[in-house]
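All protein chains but one are shown at their positions in the complex.
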Amino acid sequence: MLIRYGYEMSFSVAQPTLMVCLLDAHREQSRLLRYETPMLTSPAIPSTTYTDLYGNTVRRFFAPAGDFTISSDAVIEDSGLPEPIFEEAREAPLDQLPNEVLVYLLGSRYCETDKLSEIAWSLFGSTPRGWGRVQAICDFVCGHLTFGYQYARPTRTAFEAYEERVGVCRDFAHLAVALCRCMNIPARYANGFLGDIGVPPDPAPMDYNAWFEVYLDGRWMTFDARHNIPRIGRITVARGRDATDIPLAHSFGPHVLKTFRVWTEEIDASVLQDLKRRTA
Amino acid sequence: MLIRYGYEMSFSVAQPTLMVCLLDAHREQSRLLRYETPMLTSPAIPSTTYTDLYGNTVRRFFAPAGDFTISSDAVIEDSGLPEPIFEEAREAPLDQLPNEVLVYLLGSRYCETDKLSEIAWSLFGSTPRGWGRVQAICDFVCGHLTFGYQYARPTRTAFEAYEERVGVCRDFAHLAVALCRCMNIPARYANGFLGDIGVPPDPAPMDYNAWFEVYLDGRWMTFDARHNIPRIGRITVARGRDATDIPLAHSFGPHVLKTFRVWTEEIDASVLQDLKRRTA
Amino acid sequence: MLIRYGYEMSFSVAQPTLMVCLLDAHREQSRLLRYETPMLTSPAIPSTTYTDLYGNTVRRFFAPAGDFTISSDAVIEDSGLPEPIFEEAREAPLDQLPNEVLVYLLGSRYCETDKLSEIAWSLFGSTPRGWGRVQAICDFVCGHLTFGYQYARPTRTAFEAYEERVGVCRDFAHLAVALCRCMNIPARYANGFLGDIGVPPDPAPMDYNAWFEVYLDGRWMTFDARHNIPRIGRITVARGRDATDIPLAHSFGPHVLKTFRVWTEEIDASVLQDLKRRTA
Partner (left out) sequence: MLIRYGYEMSFSVAQPTLMVCLLDAHREQSRLLRYETPMLTSPAIPSTTYTDLYGNTVRRFFAPAGDFTISSDAVIEDSGLPEPIFEEAREAPLDQLPNEVLVYLLGSRYCETDKLSEIAWSLFGSTPRGWGRVQAICDFVCGHLTFGYQYARPTRTAFEAYEERVGVCRDFAHLAVALCRCMNIPARYANGFLGDIGVPPDPAPMDYNAWFEVYLDGRWMTFDARHNIPRIGRITVARGRDATDIPLAHSFGPHVLKTFRVWTEEIDASVLQDLKRRTA
């Protein structure tokens, strides 16, 4: 299956402003890319990329004063299959976790493990370890929080989401991540493109989503506490300790977001040929 | 000047527990070491070290059930001079900051830049940029917070410290770090050994301290919002985004801290000879 | 398409010996895994993993004296399509290369860029830049070297391969990597599983291969100077500056390799079900 995805964002800044973006498909999926424009900017300015502490590709540029637009368009090959379920996946004994993984057991800006530890153990202490425990956490989070864009608040933490019982996909992910860490299951926050492929169209469509990953059976496995079902065509952009680390766009100084458009949809091969022909 | 420093900590854990410690002098000071025991454990168990995301050396071990003691003793060469003041040190223009430094402008578990940004700009927006601005932040934090061990609370954040107006050295550092980041000055949390060398003995002595570093003139410079004067013989152990990242000792599962002893004192060469002779 | 792949290696060491192995599918492909045994050892011993400088997962263990076997078996989902050709892919202008990529322009143990630079420029200086130039290098290497297992020599460098005109897949990759770097195209050595899927059975079958990657259009793209045609089902294990960095198995002290078996073959879903059932 071919999936076309991309974005167009417009900002306005009062003065030249350093910005970083995490919006390209994670480079580990490079081999599946069939088409990708470079990031286009209007007005045209240079940008550079670097790899951050967590292995993500970050785009960095100095936005000129005034209005500014960035965009990209790409096509990726996908199996078209729903994400697999590994019910037998085990937690590693703690003493066998790789060193690199331990940081994903610690607290972070939006995941206050210190405040949620007792709650986590009382809720999940008797669930089966491994995949089943993570699924139990997803089920809990999915039931405990009510989803709604009107509830979005960028400073909301996992503990606040737990108490307020509302949130957007970011809050679902933060709460699930924090609860996993409390249970000594390494967990990291992830985001990327996820369209309504193979599911009924969402009344509140949003092709950019947050989800999370846990470390089971010696590798990172994907979970999604908001949708809480296996999905087709998830395209990871970035991963971090929480949302702090992987902003879609972050400016060092104020900016106004004027437009934000994202697309993720199945296409057929002729569309890919067209795209290639146009840019050749 | 020779400084002897070290620690002895005893824990009790109910079952075998994975632990990590950051207690060795930061390896960047290796060239100044004159003597160092390996970490001793009682009962004797193996431990390994690794380098974390922030460049610190972390010791990792699997503490057996029951009582457990770790200790180390070391001697380091020091200039014996108070820390220099670089009043002319400049902030880099944001677009010239190295990529690696940008993470130290983001929020973190105990440093909610999102909540403190307006406060920071109203307090420090008109101070001179560079060293002077960081000093103004230290002066503010040192005056705004009242120090006291009775105020220690491990979950306290920078914003909470700002509101509660009390704290320990960790809170002083967190608030200063958060305010610097709000002003777009990269700042990181640090801790280590700091004894009463060249200063009147502290009525509340504590040879283990938290402070912070900011990125000026292309390098990291040390500030200490609690003591707020240049000190002699600061021995850095670790640095991170905040205290989350560099616990003296962290167990993945509950532990009881039974004793914690730290020493940092000037010695003369004969003591060093004695130490060497005893362990040869 | 489902591909089953795996390995079984037996060693003999005279005394307990530290070993590292790079034999697991690269973790960036985790999402495509459908089944994976942990590494099994006989006799059973503990092993740990870590991530090396180049982002590979390395398995580390202390092999006991005597005979020792390691093995693993896995199934991965693959598109079943031949690798795409991106004839339009461009080299980045040098001043726009990410910092992280520059190391892949330097010389390394088996890729003496200093000795091959003039040769490279005289051969490829007038070829079209980008994909075409890399393809020209592959065509040259593929024609210049004669393949044969009897020519294997672990100390052979790219320059020596150029002069001797013989080699195994490792030498093809080293020479192509060195020539790309001479032309200022970042190139890294890679290895992994590659079976005869969609190609006539090889008279000299070997399901473990070396190839290389170059940095074009902002991402790493795969080339294979030995086979020099797009292949199906390449499973990357590791990447590095050259073969030094990514040994299948390396012992710190002598070892004798007694058996080495590798498999890579298309399977159907029922085989996967069988494998899962057996280990559940």
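Order of writing sets the labels: A, B and C. Residues in every chain begin at 1.
What we mean here is this: a residue touches a chain if its C-beta (ideal position, glycine included) is under 8 Å from a C-beta of that chain, and two chains touch if they have at least 3 such contacts.
Remember, it's a predicted structure, so these values are computed and weren't measured experimentally.
Chemist: Considering the entire complex, write down the shown chains that touch the omitted one.
Modeler: Checking the complete complex, the chain left out touches B, C.
Chemist: Thinking of the whole complex, not just what is shown, which of C:A14, C:L40 or C:V103 touches the missing chain?
Modeler: Of all options in C:A14, C:L40 or C:V103, contact with the hidden chain holds for C:V103.
Chemist: To test your reading of the contact rule: which positions on chain C touch the chain that is missing from view?
Modeler: 16, 18, 20, 50, 52-53, 58, 60, 62, 94-95, 97, 99, 102-103, 105-109, 111-112, 114-115, 154-155, 184, 244-245, 250, 252-253
Chemist: Contact with the hidden chain only, please: which chain B residues?
Modeler: Residues touching the hidden chain, for chain B, are 27-34, 36, 38, 46, 48-51, 55, 77, 79, 81, 84, 88, 96, 98-100, 217-222, 276, 279-280.
Simple rule for what comes next: only the chains that are shown with their structure count from here on.
Chemist: Whole-Å distance, chain A centre to chain B centre, using C-alpha means?
Modeler: 32
Chemist: Report the inter-chain centroid distance for chain B and chain C in whole angstrom, where each centroid is the mean of the CA atoms.
Modeler: So the centre of chain B lies 43 Å away from the centre of chain C.
Chemist: Could you tell me which residues belong to chain C and also touch two or more other chains?
Modeler: Touching at least two other chains: 50, 99.
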